[in-house]
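As you look at this complex, bear in mind that one protein chain is not there, while each of the others sits in place.
Let's turn to subunit A:
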Amino acid sequence: MNVVVRGSGVAGLCVAAELASRGHTVTVSDPNGGPGAHGCSWWAGGMLAPDCEGFAAEEPVIRLGRTAGAWWEAQGAEVSRRGTLVVALGRDRRELDIFARRTANHRWLDRDGVALAEPQLSGCFDRALMMTDEAHLNPRATLIALQGRLADAGVRFTTEPVDGERIVDCTGFAARAALPDLRGVKGEMVVLRAPGVSLTRPVRLLHPRFPLYIVPRGDGVYMLGATQIESGERSRATVRSVMELLSAAYALDPAFGEAELLEIGVDARPTFPDNLPRLIDVGGTLYVNGLFRHGFLLAPAMAQMTAQVIEKQETPELWHEYHA
C-alpha cells in the first residue's frame, strides 16, 4: 500500500519503519524535512524504562514498553541495557520503599552495591533500587540514524504535503485541532557537560516535589529532566524549573556544580486525558498520538498497531473512535 506518514518525530519514523519493513511504499511528509528541534521527541530523555514509568503510568505502558528495546535494536539503534538506578536523599528514603512496592523487576543495592554499580555515587547512598530490565538510547542520534536508514531503504522524505492511499498523522501536538481532548504537558530539560561526573546509566532521584532523572549521553554529556506542567506552552523554560532541575542534580552529586550548561530545552508533550497513547480514525486519516512522556518507549508498539490497522482492518488495543 502507498502510505503517507505526516510528521518525522519518533512516532512518525517508527510508523514509517514498521510499514516499510512490511513492504509498503512509504512517504514521510514533514514541513521541516526531518527530525529536529521543532518536534517534542528531540527533547526526550530516551529512556526505555517501563518499570520506572509504571510507578505512575497505567498498565499498557509497562506491557507495551517491554519490547521497545528489541525493536530499536532491530532498527540498528544503539541501546544501552544497563538498567536504571533509583535513589532518594536522606529524608526522602520512604519514597524509595513506596517506589519499590509499586514497581517490579528491581533488586535492592546496599552501600557497597551502589558503589559497585556507579562508583561516582560511592558513599552517597545506603541503598538504592536497580531496575534490571531497563535501557536507554540517545534520542537525537537514534532519530537521525533511523531517518538515514529509512531513506536508504527507499522511504521518501518530503517537505510538501502529499496524498496517498492511506494517511497516518503523527504530528503530535500540532494535530490538536483534529483531536479535541489532546492537551499539552509542558516539559523542561537541561543538557550539561560534566567532565567530573561518570555515570554509566540513567539515575532517577525520587523526591516528593522535584523528581529528577539524569541520562548519560556519552562524552561527559548528561540530560536532566524533566518538569511536567499542565500547559500547552512550547517555549519559555522558567528560572524556577531550571533551578529545580539543577539543584536536584547538584544534591545528587556536587560534581554537577562544575558542569557546563549546554542547552535548556522545552516543549509540550501531546497527551490524552488518561495519559495513554491512541490510534484514532478521523474522517479516514489515522492519527497516532498522545505518546506523552513515552515516545521512544511506546512508539514501536504504536507503529505495530498502526500496521495492524492498515493491513488487517483490525481495531487494536488503544484504538479510539471519535464521533462528531
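The working rule: a residue touches a chain if its C-beta (ideal position, glycine included) is under 8 Å from a C-beta of that chain, and two chains touch if they have at least 3 such contacts; residues count from 1.
The rule is short, and it goes like this: contacts and distances are computed from a predicted model.
One chain of the assembly is not displayed; among "Thiazole synthase", "Cbb3-type cytochrome oxidase maturation protein", "ABC transporter permease" or "Cell division protein", its UniProt protein name is "Thiazole synthase". From the set A:A57, A:A174, A:A226 or A:L291, the residue in touch with the chain omitted from the display is A:A57, counting the whole complex.
The residue from A:R22, A:R63, A:R107 or A:R236 that touches the chain not shown here is A:R236.
From the options A:G7, A:G69, A:G83 or A:G184, the residue with contact to the chain not on display is A:G184. For subunit A, the residues touching the chain absent from view are 56-58, 101-102, 183-184, 186, 208-209, 229-233, 236, 238, 240, 273-276.
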